[in-house]
Every structure is written in structure tokens, then in C-alpha cells.
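In what follows, a structure is listed as C-alpha cells, so that the remarks can point back to it.
The complex appears here minus one protein chain, its other protein chains still in place.
Labels for the chains are A, B and C, by order of writing; each one numbers its residues from 1.
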Amino acid sequence: MRERLEGVLERLVRASVFHRVVISVAALFAAVLIGGILVFVSGGFASCRAGLDVAGMTFCYNPMQVYYELFFGALGHPLEVGWQLTNGSLATTLQQMTLLIFAGLSVAVAFRAGLLNIGTQGQLVVGGLATAVTVVYAASIVPDGLIGTVVLIPLGVLAGALVGGFYGAIPGALKAYADANEVITTIMLNFIAVGITSTLLSWRFQDPNSNNSQTAPIPEYAEIPTVPVIGFAGRVDFSLLALAFAVALMIAIAWLFARTSFGYELRMSGTQPEAAAYGGVDEKKMTVASMTLSGALGGIAGAFWVLMVHGRWLENVPSIGFDGIAVSVLAGNGPIGVGAAAFLFGVLESGSSRVGTATDVPPELVGILTGLIILFVAMPEFFRMVGRRYVDVGSAEPVRADGGGSGADDGGENDA
Amino acid sequence: IGGFGGESDAEYQVGMVYATGGLGDDSFNDMAKQGVVDARDEFDLAFDEREPGREGEFPSAQRDFAESGDYDLINCIGYAQAEALGENAPDYPDQNFIIVDAVVEEDNVRSYVFEEPDGSFQVGHLAGLLTDREFAAGAGETNPDASTVGFIGGTESALIQSFEAGFRAGVEHANADVNVVSSYVGDFNDTAQGQSSARSMYQNEDADIIFHAAGRTGIGVFQAAQDEGRFAIGVDSDQSLSNEDFADVILASMVKRVDTAVYNAIESVVNDEFEGGAAETLGLEQDGVSAVYGDEIGGEIPQEIKDALEESRQAIIDGEIDVPSEL
Amino acid sequence: MSEPGMGTTDGMGPTTEVGEHTAETKGTGSDLAVHLDGITKRFPGVVANDDVDLRVERGTVHALLGENGAGKTTLMNVLYGLYEPEEGRVVVDGEERTFDSPRDAIDAGIGMIHQHFMLVDPMTIAENIALGNEPTKWFGMAVDRDRIDRDIRDLCDRYGFDVDPGATVEDVGVGVQQRVEILKALFRGADILILDEPTAVLTPQEVEGLYDVLEELTDQGKTIIFITHKLDEATHAADAITVLRDGKSVGTVRPERTSREDLAERMVGREVLLEAESEPVETGDVVLSTQDVVVEDARGVELVSGIDLDVRAGEILGIAGVDGNGQAELVEAITGLRTPDEGTIAYEGADITEWSRRRRIESGMAYIPEDRHERGLVMPFDLVENGVLGSQRSARFSDGGRIDWTGVRDHTEELIETYDVRPPNADADAQSFSGGNQQKFIVGREFERDPSLVVATHPTRGVDIGSTEFIHDRLLELRREGVAVLLVSSKLDEVQSLSDRLAVIYEGEFIDVTDPDTITEEELGLRMAGHQPGTDAVDGPNAGESR
Partner (left out) sequence: MRKRFRRTRETLARYPLATALGGLVICLLFLWLTPASWQTSTLRLAVPIALAAIGGIFAEKSGVINIGIEGLLIVSSFSAIIAVYWLGNGTTLGLSNLWWGLLIGVLVSVVFALIFAIVCIEFEADQIIAGLAIWLISLGLAPFASRIVFGSPNTANVALFDDVTVPVLSEIPIFGYLLFDTEPQVYIMLVGALAGWYLLARTNFGRWVVASGENPKALDTAGVDVRKIRYAAVLLSGVFAGLGGAGFALGTLGTFTGTGDTAINGRGFIAIATYLLANYHPLGALVGSFLFAGLNSMQDTLQTAGYGLPTELIRTIPHMTVILVLVLVGRTRLPDAAGDHYESGED
């Protein structure tokens, strides 16, 4: 009986996709639960005009309301009357999701290759600047209108991918040829990316018409166009085309991993580098190649941030790259999972501004929640233990004798 | 689902979109908040706040308020919101906005700009006059043998550089021989680095007085001043009041009355007198910017210096002194 | 010759032998150092020990014999407190004990030298010996290093060991490491020593040395249990032998009353051929040749110092040597896992020194790596994915970048069937197979690559008799088909019986290349320890170990 159950559990544990989903959902719930407790308790220390009085203390925050705003706010309050699918909040959610898919894929590719690329952020920063600068300069020689759109957008994405890829190749090469730990170098390169881009900006690319630290705007026709009729209309900085591209890229990466020699070699390098070397993979080249691919994806995230969201590059790039780590981890570094995780983090991102306006709860809450989710996702063993306990309670008492007791009589028999 | 905090049923609703750096900066944003809090105490008013973490969040923050249609006025604090507002304002023609520190030429936007270089000129003048003398007050004293003053900025942006430009002009106006050293920490939040920077100025360059325009980083300047027994000049609000722990080294502050701007705008809305499309310049004359002497040690500044400052103030107002706004 | 009832399987209880055995000595259990009584230990899906009895008399050497996976290590881990048995009693020195951790076992005077040495490589020998039992001074504020050194010196004197306590473990040879392990146990006052496959990595001379040590120890009243699956060792060194099969004890015998054949049959449960015979075959062209190959480590120390060799088609060139004498590096240079610092390597007439590993694979070089867990298999991948390892870019399984997984699966299933990989489940992860089955799979994959050269390193290491036999047969078959084979092994009987020519490697150089049929095992052992043929020792007694 016990073995049967163990077998079932074992199989559950083995069925990795299902397993991943269960763990991720459980982690989400656990994080939400703890976050809720945190919100409620901290409400006891905050001051407010009206609150919930419990045992002489006044609790100012209602966790239910916070989560209502966080999760439903991000979708534009679907349960309220007059809800439209194409609302601004949902657009923001999907916009973030799009960017996070790129960033998450970037991290996933490196992680799968066994490289802890913490540098997606830096790759995104330099890639984005390259996109903006390229498009601004190219716009002066390319005719405008539809031709401009068709030429400039791919050109911009390409520029972002190339420069991001190059910036990712640096830690790759440092790792391959100088044994420099990639965690450290990528963290450092993130700082350096900020320094370099901001120097470049003030040196040459600053928009002369603005006091903000930013490049000149790219022409309107070079921004990712929205889909007419079914798309999100108006000024929402989101395009279904971009999301479709992200999803396509996601599927392409999944295909790359599963079906191609390169993907096989990449996964093998990540799982067991010695075996990969044995199997004919040049470890150094693979390190550089996978970091380049990862960097290129980071650069593409930067490109879309520029081409879809702002129409220019601004200093203080949001931490899409770091969130990409969270997305990839939550997805177990699987490309398809990245889509789902990116949606969740899109919701968190967009919902957090709803929380900020609609409640008095400090907006840093969302950062804490993100951390908690990652923490719980990182410990599948915890949920396995919880699960096992749950299963055991429902089963017959397992037979488990400690050494000693039962064997006492046998000894005598043997001696006889 | 209702929150425990309780919904407000005030007659007027105001939205605040603060500059990056957010509340708690002891200066710019806190001053803006002071304005809306003052107004709330005065009128039947409630307000909601957004603190974007970076420039890219401004468009959506403004839009969120405007989209709901619940707000009688949306206050956009900081020059960095200008472009976002320039794009958003025409989309919501019935919504009233104000912007501080920049001009947005739209019919529903009222702009408030401050003449920071003029205010900085004033404190520069003060510093230039004091550094040459023997002066001790509170926990600080000058070194009469060296005549050096310092400027510490947050990031090296055009706005902050205009503070430095005014400050340098003021120092030079006082005494062309005084040496001005300057440094940009690159961060508005790194107290430790601000401290280290200021320490280096006080110790290596023998600076007597440092004027900071560096937000939280400036706290480090005050700490260093206290440690080294020198002086500092605050920015945006009267920092000898908002940081009273350091009142014994804060000679003066270059105050920017963002609170007045916000209060006035709200008042005009309440009185139904809001006038969009106009830009209001707040300079020395309007008391929009001014050198405010430190609460604790300001009184010990010699009268002739105060008189000299008053003189230069008038000269600027009268256009006799031309204060540069660029380095 | 066979004892009555011993040739058959399970049914015949251990009672007879044990009874007989104990009857020869004191008769009661009172002088038993260890008595394991009805031990059962299960792992998910496996019963590693099934109602095992073991009685070990004080002051004797007791061998535990069995195939891979028979449960020997598990049984000893139970005794050492690493595992908690589901059933059964552990009686030590006549007292029933429950060991929750090795600490308890150590306190009861048990020391264990594990199959894989439990040493901390970057630490010194002294630090390792004292680990966990450091005497302290200044109220526990500091380790008393002088006292450790003194105690170690005392122990070395008493048992005739020769080690340098200040040397770092990773810098000394396996022979020394093993002595360190024994010293570690003695240092904490062990009276009962468990040695798990202590001879796997030793030269015959070192093995002899170990026997002497064991004798010395038993003379001092210590009790030894040692695990092996080598028949000779058990019969040679032990006072009593207990055989395990499939987790069950199939009896305890005295070595003088049994034969190798009989023991082998007990272990395997059927009759086995103990040696493969290689009949002479026509050789062809030179397939592989190296010239003056030099390999240095990161510090610039030469690991391979100028090796020349030729392997012809249809020939097996054996390389014998104690691990760590450069054979691993030589093989890596040949197979492309490492670039030689000097010298050239030619393959089928072409200079391949600069070729990548991939190119070598594609040109028909098969390679059974030394370490199947690290290199030969991607452990978390299933067998299908492992089946294409090395061929992922070959035209056979891919068309310019895309892998034909259906083809790979068919191929893998074929491999599983031909090479009798058990369980025959292509979708199971490589790590879920036992060592022997993993090895069979690797061997199959490499042999079925249609190679012109096979480089086989320790192809049967840790593999039980049955599988070993099979692998040897396949190797000889390939040779008959005209494949060139380079065989590296530290098992003397293996290299000796399979090779057509035999080279002995010592400190990165070939000591000698001979006809394997004309050299005795003892001579071979001497060469492996660095003795040039016909001369005296080139170095001191420990020369082969410290590098």
C-alpha cells in the first residue's frame, strides 16, 4: 500500500510539467497567504481614520481588498459592470507580459545552459539604447510611412539583438577563456551598462529638446503598430503584434531546446558539462554561444521596450531584466512556462499601480510578494513534504520498524 | 470590496504624481505634499498619490488619474513629467493639470517654474562672504585661512547643473578669489557616498561651506559637516527644520516654495478660478525661491552679510545682476 | 570443491554454515565482535538487504562477497549508522545497539573505510585523520595540532605506515589515501574496521601491503570486515567469507573449504566463465599513432611525458597502470578532450592533433570513458536522449541541426535489447539504472557507432561478473571485425587476457611494451610500481603513490 502510494507520488514528482505547475501554483498561494498576513498585521501599525478593530488594535489594511485590486485591477476589474476586454489596465498587463517573455526567455536560455546570467538587465539596457539610436539615425535615410515601419522595426529589433548579444557574449567569453565567474561579471556588467549608456547619452545621444535624460524620439511610424479593430485602441503603448511575436519566439525557443542539435547540446552543457564535452560539444564555444543568444533575447526585450512602450530610450530603465530572472525561475526555465509566469508578473506589475492608488498599502508590497513567490518556488521540497504528509494521513499507518525489537527472537533461532 | 481605511467622500479630489525619488526626500516632493496637506486642512479635500519609480512610469500614472475622471486637479511634480503631460493633456481636455518645474503649453495645464539659479546665487553669495571670515556658530566654524566652498549635486542633469551655475555666480559675486569645488555623487539616495564626498571636500580642499542639491544624499553632507565642524546649506525646504538634528550646521537653505505653488493651484480650483494655459514664474520677487537662514544658527550670521544678500536679491529682481543658468 | 548444500541457491539457510563455523571456535555468541541479525533495508523499489545475518568474530578478517548491487555496502552502512534498517538487530560486542548516526558507531569503536574515499581533498593528511575528533587546547578554543601530529606518528610507528601528515590529500596517490582512511579509523580508536572494496585501485604489491596491514591489525586484536567482489581476495585474505546475492545472505564459508568456481556460482547464481580467451587475429594498418605526446597540468607538471604508441586494425593494445599515472590524460589527448602540450597524434594517416572532439567522433573514434557518471551519460536525461550523445550532429540522426528523435528512439531500443540493458525502458532517466546497466548502455552506444577505433577505459570497472563477460566478448568480436582497440584498465587480469600487446604506464611514461602472455602478474605489478624490466627499483617504495 505504502509502496503504491510512494509510486504514485514518485510518478507525480517525475511528471515534470505537471509537477512544475502544481509547485508554482502552490508557491503562488503560499506567497499570497504570507503577503496577506503581512499586509493585515502591518495595518496594525499604520494609522488611519477608520479600520477594523480587533482586541484593542486598529487594523488599517484589508488584504482582500489589496489582492482584489492587485489581481482584478490588473485586468481592469472584470467583475464590475461596464468592463471592456480592451481596457487600459489589461493593456499594461499584457505590455509587461510581452517584455517579460523576452527577458524570461533570455534568462531561461542561459540557465538551461548552466550559466547564471544575472545580466539580462544590462543587456536590455544597452540593447534598448542601440535600438533607439539606430532607428533615430536610420529614420533620416529611410522613407517614412509603411515602408519606414517595415524597414525600421526589424532594423531596430536587430540592432537591439546584436548589441545585447554582444554585451552578453562578453561575460560568456570571460567565463570561457578567463574562468571568470559569470554571476559576478554579469552583476558588474549591469552596473557598467548603466554607466556606459548614460555616458553615451550625455556625450552624443541626448535629446536636445528635453531636460529628461533620454534620446530623441523615434518617428511615430517606427513604433510597433497596433492591430486595428481587435487591438487595444488609443494611447496604451501595447500592441498585440508584439505579444504575438513574443509568443512565437517562445515557441521557437522551446522548439530549439527540444528538437535541434544545438538545443540538445545547450541543455546537455547545462546539465552535465563533462558529458557535453565528451559528446563533442566545445564547452567554450557553447558558453559564448548561449550567452550571446541570451544577451540577444535581452537586447530584444530592450528593443521592444523602446519601440513599443516609450518610442525612445530613457535613462533609469525599469528592472525588466531582474524580473526576467523571477519569471524564468517560476517557469522552471522552460520556455512555455515563461509565458504563463510572464503573465503573472505582468499582472503583479500592472496591479501594483492599482494597489498604489486604490489602497493605502505601500506599493513595495509587490516587491515583497515577488520575492516570496520566488522563495517558495525555489523550495519544491517544502510542498512535496506538505503533500506527503497529506497523503500519509489518508493512508494506513506505514509499517516502519526500527532496528532492534522484532529481530530479538530470530537471533536465538539462528544459533540453534 | 472595501478597504478598512474607509472611502473618502470629500468634495474635491486631487491627484498627486510625484517626481522620481518619491516622498521622504526632505525636499522637493515633501514640499509638494506639504502644499496639498495644507490645502486639505483648509478645504474639503481628499487626495491620492502616485510615486513613480522612474520616468517611464509618468505617462501611465497621469493617465490613470485622468482616465477615472474623479479628480478635480492632477498635480504633476517635476520637470521630468513635462513630455508625458504634453502628450496626455490634449487627450483629456476637461481635466485640470498643473506641472511644477517645467512649462507645458496646453490649455488645461498651468505651469509653475522656479528660478533656482537665482536662489542658488543667493546662498552662493552667502557662502562666498562667510568663507573668508572667522565665523563660528552652532557646531561649525570657518577656516579663515582658506577660502573654499563646495557644491555637491545628485545626478549630473541640466537642472542640478543650473543650481551649481547660480551658486558659482553668487560666490564669485561675493569674492572672485574664492575657490568653488564641486562633485556629483550620481545618486539622490546614497547618504554614505554623500558623506564621503563632503568629507573629502572639507578635509582635502578645506571647504568651509557646502551647498548640496542632492536629495537624500545631502543628509550625508550634513553629517560630514557636523563631524568636521563646518557648515552646510540645504535645499528645497528649510532643512534646518525638516532635519533639526543638523540645525547646528545648516547655515541656510535655498528654499523652493513648491508647496505654495501646489496650494495656490488647489485654491484656484476650489474657487473655480483655475486658469490653464498659463505659466507662472516664481523667482526671488515672488518668494518662490529664497535663501532662508537656518533656524538655529541663522541668527548669528552678521547683519552686514544679510544686508549684502538683501542687496543682491534686489539687484537680481531689478535685472541688474544677470544670473547664469548653465555652467 | 563444494560444501554440501552450498552450490544451490537461497533455500539453504546460512544457519548451517554459521553454526558450523562458530562451532569451530568458541561456540557461543559471546566473542562475536559484530552480530547483525535479520537486517532488512529497503529503498524505494529495492530491497537492498533482505533478512541478512552476519556474525563476525573478534580478531578475524571477515570478507563480504557479492556482485554489484548485492547489498554489501548497504549492510555495512547500516552497521555504521548511516542507514536505519527497517528490521533486524545490530549487536556489537555482545550488546544490542541502535546507531542513529556514524557518531554513535564511532563511539562504539567502529571505523569504516568507504568504497569511495571519504577524504577532504584540499585538507592535509593530518587534518583529515583528525576530522571530527580533533583534540583541542585552550578550553576548546583551538585545535591542538601538535597532539594530532604526535598521535599520528605513534600510530604510524605501531602499524608500520609511512605517510607525511603535512601533505595535502589531493597531492598523494590512492594507496596513501587508503592508508589515511585506515589511520583515520585507528585515530579514533576503532576496534572494528570495515573496508569497502579496499583493493579496487591498488597495484598487486599494494594489495600485498594491505594484507600485511590487515594481519598486523588482527594481531593487535582488531576485527576487520572487508567487502569485495573479487574472489581471489576473499579466499586469500579472509578467515571467513559471507556471500550476498540480491540482498540475501547465501551463507558463510571458510576460504579453505571452498573454491573460486563455487564462490562465483554462489555470487551469480549460475555457472560463469572466469576468463575470456583472445585468439590471435590478423592485424591491419596502423589506425592510431601518437608521437612524443606531452600533457601538462595547470601548474606545468608533466602528466604524460612523451608517449609513442601505435594501434593497428584488429589489434587490442592494452595499457596497464595504477590510476593517476597519466593514462587518463593520454586518453583525453587521443580522444580530443584535451590538447596535448607537445607531440602529434595521427589517426588513419591524418594528423588530428588539432582536431576537435566532434571531428574525432565523426571520423569513427568510439570512446568508453572512465567515468560513466560524469562523462558517459547525462544522468538526468532518459536513455533516448543519451542514445544520441555524441551523434547529435551526425548525418545518421540529424539533418543540419534538427534531430530525428524517432530514429534515435528506434536506435536506443535496439541498443537496449542487444546489450541487455535492464530494465528495458528507454524513457527512464540514466541515473535510475544501476552502474552495470549504465555501463552496458554506454558500451553498446559506442560499439554500435560503427567505429574504426575504440578507446576503452576501465570498460568493466564496478561491473559484475556476468556483465563483464558480455563486454569482453563484444570487445573481442569488434577486434575480429578489424577494429583497432586501445584498452586502458587497472584490472590486470582484464588487460592481460584481452590484449595482443601490453604497455605499462608509470608516471606518464611507458615502462615497457610486452606480449601479455609471457609476463606474470607479479612482474606486471612490479612494472606498474615503476620498476624497469630487469633493473631494481627506480624509486623508493612509495614512489608510485605520491605525485
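By definition in this document, a residue touches a chain if its C-beta (ideal position, glycine included) is under 8 Å from a C-beta of that chain, and two chains touch if they have at least 3 such contacts.
This one's a predicted model, so the numbers in the text were calculated from it and none came from an experiment.
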item: Interface partners of the hidden chain - shown chains only, full complex considered; value: A, B, C
item: Among A:Ala74, A:Leu124 or A:Leu174, the residue in touch with the chain that has been omitted; value: A:Leu174
item: Touching the absent chain when the full complex is considered, from A:Ala46, A:Met64, A:Leu158 or A:Ile336; value: A:Ala46
item: Omitted-chain contact residue, chosen from B:Ser68, B:Asn143, B:Asn175 or B:Asn243; value: B:Asn243
item: Residue among B:Gln223, B:Asn264, B:Ser290 or B:Ser312 touching the omitted chain; value: B:Gln223
item: Residue ranges of chain B at the interface with the undisplayed chain; value: 21-26, 30, 53, 150, 155-156, 181-184, 186-193, 195-197, 199-205, 216, 219, 223, 243, 245-246
item: Residues belonging to chain A that touch the chain removed from view; value: 42, 45-46, 116, 174, 178-181, 183-185, 187-189, 191-192, 194-196, 198-199, 202-203, 325-326, 329, 362, 364-372, 374-375, 377-379, 381-382, 385
item: Residues in chain C touching the chain absent from view; value: 77, 80, 82-83, 101-103, 105-107, 112, 114, 118-123, 127-128, 131-134, 136, 140-143, 184, 188, 298-300
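Just so it is clear, only the chains that are shown with their structure count from here on.
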item: Interchain centroid distance [CA atoms averaged], chain B/chain C, Å; value: 76
item: Separation of chain A from chain B, taking each centre as the mean of its C-alpha atoms, in whole Å; value: 38
item: Distance between chain centroids, defined by C-alpha means - chain A, chain C (Å); value: 46
item: Multi-chain contact residues (two or more partners), chain A; value: none
item: In the complex with chain A, residue positions of chain B that touch it; value: 1-6, 20, 48-51, 53-57, 59-61, 63-65, 67, 79-80, 82-83, 87-88, 91, 102, 155-159
item: Touching residues (chain side chain A, partner chain C) in the complex; value: 3, 6, 10, 259-262, 264-265, 268, 271-272, 274-282, 400-404, 406-408, 410-411, 414-416
item: Chain A to chain B touching residues, read off their complex; value: 43, 48-52, 59-62, 64-66, 68, 88, 92, 202, 210-214, 235, 237, 309-310, 314-318, 353, 356-360, 363
